[in-house]
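Starting off with a structure, shown below.
The complex appears here without one of its protein chains, the remainder shown in place.
Let's look at chain A:
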């Protein structure tokens, strides 16, 4: 600890020293030294000394290997900077001064900034810009020639649709904001830039639609993001965990998505999106439980099939939560409540199974969770194969070995498939966790345990907020207007108002 403290003090001292050191002076050698001292001995920073346009003035160009556009530097920058000045040029220089002449007539680059502080110039260099130091000019010209490393736009892997745009976000924030801009001309789409991270700064963008989103909501999100104190943000999941309302809840309180259309839809409802450089996952807040059960496709399909699919999803969520626990409570506590024939056939299939129902269910559930996890982590080509083969073989073998009953396998498999039907992976995970709690409750109290679990589960949900919006709305507090888009996806002519609880500046949609 002590040594750490010392180091900190040292670095603070260093910081002070560099701050004390004056701004660029125009003295070439000392300016060069300042920048070099700040940059240290980094192998990926290149610098090129040359004589400016065949005059006696010395100049140097700093840039980052790999991140700056080398082709641009070679073909355009250096060539134009080394070409001799003509007579008319010289006269012009006398009129304008060297710096302005270079900016106006020589450097054919869109993004040019001036910087008189070495520290700022160095940050720009590290971001991928090139810095041009010229003798007798007391400022450094920062040239925006960053060529970001990115991949092509691809279909989002984690949220595929049958119908809908095939485009997904990428790791590059500039691409992502561009994709959002590209969704339609909208001068009200605001991007608020922030850089977060104490040691390694990273760019985040808070996107919202001015004139729709509630200003208090935007302010609150900005406030929470400003409060983030962390060395480095690898992924937007960090932001999610640092700004969510309740860290003890099993439910995701912020939605993360790879789909631009989903983000755009949320923005148009008056929500706010948070983009982070370096990840294709964009955060949407505030979120409600029903949003996590919806898919953009619900709106692309006609309303009748879309509604049916939604009902199916609610059923799937119910099965995920209650499937095994209802089975346990009916089999081991209340066999009298199910039809006699069914009870007999279940009892018959359980004959020879040495374990109580809970243990039987737990065995299978844990086995299938392990299979799922293994399928995820394996290399892509063999993942699904292992999952299917493992599931089939283990299930079949477990039944024939008499460890579990056939009906148990059906229940477990149905539950697992239901949890896959959740359009948001994170929701499926939380329901899976809760399922184990409900199984335990059912094995202690039977049906009464299921009731207790439900009450606990609902008590938690009604107490949960996401940025001031009740998590379980629009179910409750009941707003009739919002029910058109809850279990039922109403026909388009009904979709004329935004969710009431978001308190948007303009509650009605145009048109």
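Convention: a residue touches a chain if its C-beta (ideal position, glycine included) is under 8 Å from a C-beta of that chain, and two chains touch if they have at least 3 such contacts; residues count from 1.
Keep this in mind: contacts and distances are computed from a predicted model.
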Complex member absent from the view - protein name from UniProt, among "Heme/copper-type cytochrome/quinol oxidase subunit 3", "Group 1 truncated hemoglobin", "Spore gernimation protein" or "Amino acid/amide ABC transporter membrane protein 1, HAAT family": "Spore gernimation protein"
Of A:84, A:336, A:354 or A:379, the residue in touch with the unshown chain: A:336
Residue of A:220, A:301 or A:369 in touch with the missing chain, whole complex considered: A:220
Hidden partner chain, touching residue among A:118, A:168, A:260 or A:286: A:286
Footprint left on chain A by the chain that the document does not show: 214, 216-217, 220, 286, 333-334, 336-340, 445-448, 450-452, 454-456, 458-460, 462-463, 467-470, 472, 475-478, 501-503
